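One chain of protein is taken out of this complex; the other chains stay put.
After this line comes chain A, so read on.
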Amino acid sequence: MKENVLSATVFTLLLFLNTCLLNGQLPPGKPEIFKCRSPNKETFTCWWRPGTDGGLPTNYSLTYHREGETLMHECPDYITGGPNSCHFGKQYTSMWRTYIMMVNATNQMGSSFSDELYVDVTYIVQPDPPLELTVEVKQPEDRKPYLWMKWSPPTLIDLKTGWFTLLYEIRLKPEKAAEWETHFAGQQTEFKILSLHPGQKYLVQVRCKPDHGYWSAWSPATFIQIPSDFIMNDTTVWISVAVLSAVICLIIVWAVALKGYSMVTCIFPPVPGPKIKGFDAHLLEKGKSEELLSALGCQDFPPTSDYEDLLVEYLEVDDSEDQHLMSVHSKEHPSQGMKPTYLDPDTDSGRGSCDSPSLLSEKCEEPQANPSTFYDPEVIEKPENPETSHTWDSQCISMEGKIPYFHAGGSKCSTWPLIQHNPRSSYHSITDVCEVAVGPADAPATLLDEAGKDALKSSQTIKSREEGKATQQREVESFHSKTDQDTPWLLPQEKTPFGSAKPLDYVEIHKVNKDGALSLLPKQRENSRQPEKPRAPENSKEYAKVSGVMDNNILVLVPDLHAKNVACFEESAKEAPPSLEQNQAEKDLANFTATPSKCRIQLGGLDYLDPACFTHSFH
């Protein structure tokens, strides 16, 4: 039974559907509201697109409700907007309020609803095009002729009260041209055009838009014929300007041709090249570092990449007959805030670049010849230095100021490195200079590079002396530990006799005797010195007494009375060179009976003097 009922129902439904299909009658398709526009912010209109007809007369109705209301309304006006539209009059239009509207299509067979549309009149504003566009050619007597166009705003827009604000845009083109020339006219209702082609027929159009909204359509085109006698006065002016400038150009070209080279030289002075003896720029270009270095006298320099660490103030200790101490103002490094003491010890101070063995040994002949004068008050020295070490200047300048303590007019040579810096400063200078010349280096060089880097970095922190010294001391250790392998590249150049006044010598520990005496091999020259005064041993362990000099310029040191020293010396032979230099420095400081303990900071077995302490002692 159930099956029968079921099948009967299905049958009738199908029959019904068939009859409908045969008749071509269906419920209407889904309509869609596709556009709403307000021309003046006081009324608006919405248009919908009907769905499929269904073959029967279909009624459409638009229903809406507004934000903040619950009541549903129907469209007040289906006619004004044309077919399938709904027009909302002034009393039905509210700004800043969302309308939720929907179209309902109904026919005999059924009805269908469109989707809900959320509309805010604020954002659907699009005015009509401007009206009454008039264009004319005006040719005032004593002024240039121009095209004058004028229009009026579309109707129904209230500009007077400021409810609506319109902005205009015009465009024109010669009749046959393809591209329009567009001009924005702002809120004004007139416009002037000055540049026109005489004898042509122009089309002009205008459109408008609200301050916030859509552009209107373009107004219908207005035609205007430009008379042939429309003179462009500008052209004569431009022609004369062009002729004048051509004449001037010719004159300039002629003058340049006559005095070409000298002018060019005047404007573009030749760039000075590096004046390093033995420096061959071509080798540098080719990248043959070995050849270049050998030409320069260096060997296998590792590159260090950061020169800015070399903001270090070096205290140079000189071995001159005067043996006087001077304070030096380092003007190049005010940030350091130090006044390194001018010492004239014998050897161990690195006299900056000039005394470095290697590169500019020849160049530094003059300063070396007169050590005392060279290391006289820096104030006097400075002017001298540029001449004597101008090569350094140029070279150092070519380093792009990356080694600031080098440049600035020869002061680098008169820069006085800190005592403990001396060995390294020379090395660093060599390193850096040669580095610049060479470029990237290979493995052995990198060791030095790292040491150099660390040293450089440490030297940069010179502001806190203790800290700096500590690091420096460490660096010296590490440096020397590495440089031992790199001895070959430190070319001993000046093997002056024992006891010469030449400063800045580094020594290398040759061997350590069983009783703790060190035999030293000077790296540059011998650092044979007077026996050193025994020091009040706080933690000192580095001062040794030179017991004698062997042949080959090897120094034999005996440790101090204190066993500590012995132990210390035996500990790290590497510390000896700086220690020895320290010895010499301190020997020269014999004038000062008391070295304040704070002046000596010991780290890692090295004892360094703080030049500032000596300064205090001086004053």
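Just so it is clear, a contact is a pair of C-beta atoms (placed from the backbone, for glycine too) under 8 Å apart; a residue touches a chain by one contact, two chains touch by 3 or more; residues count from 1.
Methods note: contacts and distances are computed from a predicted model.
This figure omits one chain of the complex; the name its UniProt record holds, of "Sodium/potassium-transporting ATPase subunit alpha", "serine--tRNA ligase", "Prolactin" or "Large ribosomal subunit protein eL14 domain-containing protein", is "Prolactin". Residue-wise, the contact with the chain that is not shown comes from A:D120, picked out of A:E32, A:D77 or A:D120. Of the listed residues A:T165, A:Q188, A:Q225 or A:S245, the one in contact with the hidden chain in the full complex is A:T165.
For the chain missing from the display, the contacting residue among A:S94, A:S111, A:Q200 or A:S547 is A:S94, taking the whole complex into account. Contact residues of chain A toward the unshown chain are 41-42, 67-68, 90, 93-98, 100, 116, 118, 120, 122, 158-163, 165, 211-212.
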